[in-house]
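The complex is shown incomplete by one protein chain, all other protein chains being positioned as in the whole.
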Amino acid sequence: MALTEQSLVTIDDLSTGEIEAIFSLADEMSAAATTPDQGRSRQVGKLCRGKIMASLFFEPSTRTRLSFEAAMYRLGGSVITTMDIGATSLAKGESLADMARIIGSYADIIVIRHPWEGAAKVVADYSGVPVINAGDGGHQHPTQTLLDLYTIRKERQTIKGLKIALWGDLKYGRTIHSLIFALAKFGANILFCPSPGLEVPEHILQKLVTEYGGDVERLAPPKQTNKERLFPLDAVYTTPTNPHQLAMIPDVGLAVELKTGVDALYVTRPQKERFTTAENEELEKKYLVVDKKLLEDKAFRKTLVMHPLPRIDELAYDLDTDPRSQYFKQAAHGVPVRMALLALLLGAENTAVPRNNSKQVGIDYPVYRQDLDLKCPNTRCVSIQKTETKYLKPEFKIVNRDPLTLRCTYCEHGFEPQYIASSNWHEGKLSDKKYHRADSHWARIIKDENLIVFASAAEAESQGFKPSHYTGGRH
Amino acid sequence: MALTEQSLVTIDDLSTGEIEAIFSLADEMSAAATTPDQGRSRQVGKLCRGKIMASLFFEPSTRTRLSFEAAMYRLGGSVITTMDIGATSLAKGESLADMARIIGSYADIIVIRHPWEGAAKVVADYSGVPVINAGDGGHQHPTQTLLDLYTIRKERQTIKGLKIALWGDLKYGRTIHSLIFALAKFGANILFCPSPGLEVPEHILQKLVTEYGGDVERLAPPKQTNKERLFPLDAVYTTPTNPHQLAMIPDVGLAVELKTGVDALYVTRPQKERFTTAENEELEKKYLVVDKKLLEDKAFRKTLVMHPLPRIDELAYDLDTDPRSQYFKQAAHGVPVRMALLALLLGAENTAVPRNNSKQVGIDYPVYRQDLDLKCPNTRCVSIQKTETKYLKPEFKIVNRDPLTLRCTYCEHGFEPQYIASSNWHEGKLSDKKYHRADSHWARIIKDENLIVFASAAEAESQGFKPSHYTGGRH
Partner (left out) sequence: MALTEQSLVTIDDLSTGEIEAIFSLADEMSAAATTPDQGRSRQVGKLCRGKIMASLFFEPSTRTRLSFEAAMYRLGGSVITTMDIGATSLAKGESLADMARIIGSYADIIVIRHPWEGAAKVVADYSGVPVINAGDGGHQHPTQTLLDLYTIRKERQTIKGLKIALWGDLKYGRTIHSLIFALAKFGANILFCPSPGLEVPEHILQKLVTEYGGDVERLAPPKQTNKERLFPLDAVYTTPTNPHQLAMIPDVGLAVELKTGVDALYVTRPQKERFTTAENEELEKKYLVVDKKLLEDKAFRKTLVMHPLPRIDELAYDLDTDPRSQYFKQAAHGVPVRMALLALLLGAENTAVPRNNSKQVGIDYPVYRQDLDLKCPNTRCVSIQKTETKYLKPEFKIVNRDPLTLRCTYCEHGFEPQYIASSNWHEGKLSDKKYHRADSHWARIIKDENLIVFASAAEAESQGFKPSHYTGGRH
């Protein structure tokens, strides 16, 4: 089994076995770079000769774009680039699908960064060539996750059973969301240390438990004792393979457990560009800073200090020469990791992929089938953009029944509709075209294939539905 | 005879024989791509090794630029790029000639897109290396035309005698203007189907008849019967080699003739960026849309549906999977066609060019010689831009005497001056420094070398000329 011709839209597209295969090849790529004149290295420099990578960046980026381009050049390939939405035909109103089809006929592989969440999936669906998501809005940035994991694995040999603390903006950082699921997949435990107001979204924690197993424990603020400043823990994820050690944390064991030390502290910058104007100033003021003083605590004695960069003020310069700091190495690892990924997706390398031993439970959620006006409520979702609605059909999965939760197939945003109905009212089992509250018992009764959801009562009524007796209150 | 070291500024720079040579090589380039490991393919990948293409895009473009760059990389060459007028020294007030000379000393070939009409000619005149026009304002975009022709020829084996319908914005689309002359050169018949208000300019039709032979018949609106919605024909061009079939159209034969079917329907988007603000909304509202329903008509049963892309709303997505649709193939053909062109102009390939069998009558129009203040009235013409007037001398050809019509050598815009005079008044044959109306008999009498034209009476008088007796009215 090989990765050839696959796309990488979310980190879930890769099994742990595939990720291990990428890392093994990345090790070879690194080695080749240090001995440039030897056989393997010379071979590496020709692996993608004659291949073209399209590097499509519709959001600012230096690091990611240049890292991908350097990777392709190190493999002997070529790169065509577009860097700015203003300079592209998207400004003329072209759809992503059209662009994808055309660029797919020019290039052998596409790397795309785009502000719309789900954009990379659309490009992958239409281009006809492998596509790598280099960041789609607040959704995913899977190659960042790969190099984060690669860095941990290179320093600790394994990821399984480690304690990884995530620090700062856990709400808006796409890096963080990709990383959370990948860490779970590899059996790591996660300590959530958000900056106030930037807690990890509930749907991420839900997905973690539902799809990866293990437990999430929310820590109530009062329990945070005097370790609080040091460690603003608000939730802990314990991997199912490792339940006995960290499970006790919420009660009394936190201090005990932390004595064995945090393996990695992953710091993130405030994603100010995604803050609402109202929250901007307040959130920045309270933002947690990691510096040499914080790391004096025993728990951090051997901690790998990581950051996806760019940093602003959340990570002090006094750590730059500290041996625990990994962030510049992390960035440097981007090149061999991306070289390995490009070579594999382009079929230039055929490294055997070990048997899939992914931790992910491949849950096959039912698809929401009604063809009414339901739109993804995420304003950054690709499926609701003017140029894309001409051809994209919204698509949702029913990921929960209590509370009823739908997840957009494009941006993976989860939401809880307010009102529901059944499409088989004509079968007489339900009263004619009545709509119900989504938190009523109907939400658990209506069959998947009959379920209709409405964003509001007004929408339900505009579709010809009438309120049921109980829409006024919980029952 | 070879194409080596030539420039491609307008499609007229190529004979039909040269175009056929490009297409034959493009066929080889396509074949090489599908069998990448075989001898010819490996050779193709080295054809331009060591050569540098400068890709200078001073107007937004994704497709054209990336297509050219992919083509150069497929040939093993390198590319230097500039994408934005804001990032170039043109923003410091540098002239095109200076830029051309300098880039010409860095690169082996230049590809340029520029908003000024005639800009590519200036760059070709000064750079010292072959130049390819990738679009100069509303003037020309010859490689788009090449890939359009290549697509038709690939699907129909020939272009001669086909019926090609041009649809939509026939006024502002540079693609269309290049295509019209190329189709005529290859002996195709053209059906003009403009969106209301976006009819093909008169001077294009005039040039067609004068320089390519054949006939143009204007269809009066009332004759458009009930076929009108389907087929908003307002003019038909019949090639001189094929006069007996379509010539009857304007009278009764349209319905009869169309029974044999339209060979290709070339749809264009509204070039809104060139609309005046006043006309904007009105023109958009009336814009003709091509969709599956329109193509149900028998005349379109085997029609190739073409579009230069990007599309907006004028071409429905329901046609994307229709076997008649060629537009994504058209875009894909851009790479082999441009590979062939680059290889030939760079002298990397020396495909024998068949004897020139161009349909074009190489009319050698007299040059307007007076060195007064005459400026091209086209505000987008390169010759009147502030940075260029320092070194460019306006130049015109006298393409017609009744009505007197001059054509700018740079942007090829034709215009009819209002007033004229003769420079040999001192010979006594004409009254002293009198000026005349351009529609008087003088326009046919004054010799080419003596002709002086004025944009207005005021200008004539400021040059010291006085009105003749007859300037007040037609005579």
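The chains carry the letters A and B, assigned in the order they are written, with residues numbered from 1 in each.
Note that a residue touches a chain if its C-beta (ideal position, glycine included) is under 8 Å from a C-beta of that chain, and two chains touch if they have at least 3 such contacts.
Because the structure is predicted, anything quoted here is derived from the model rather than measured.
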Practice task
Check each of B:Ser24, B:Ser78, B:Thr351 or B:Asn400 against the chain that is not shown and name the one that touches it.
Solution key: B:Ser78
Handout entry: Residues of chain B (touch criterion as defined above) contacting the omitted chain
Key = 49-50, 52, 54, 78, 80-84, 86-94, 98-99, 101-103, 105-107, 390-391
Problem - Absent-chain interface as seen on chain A, which is shown - result: 36, 45, 57, 60-63, 65-67, 69-70, 73-74, 81, 83-84, 269, 273, 309-313, 317, 320, 328, 331-332, 334-335
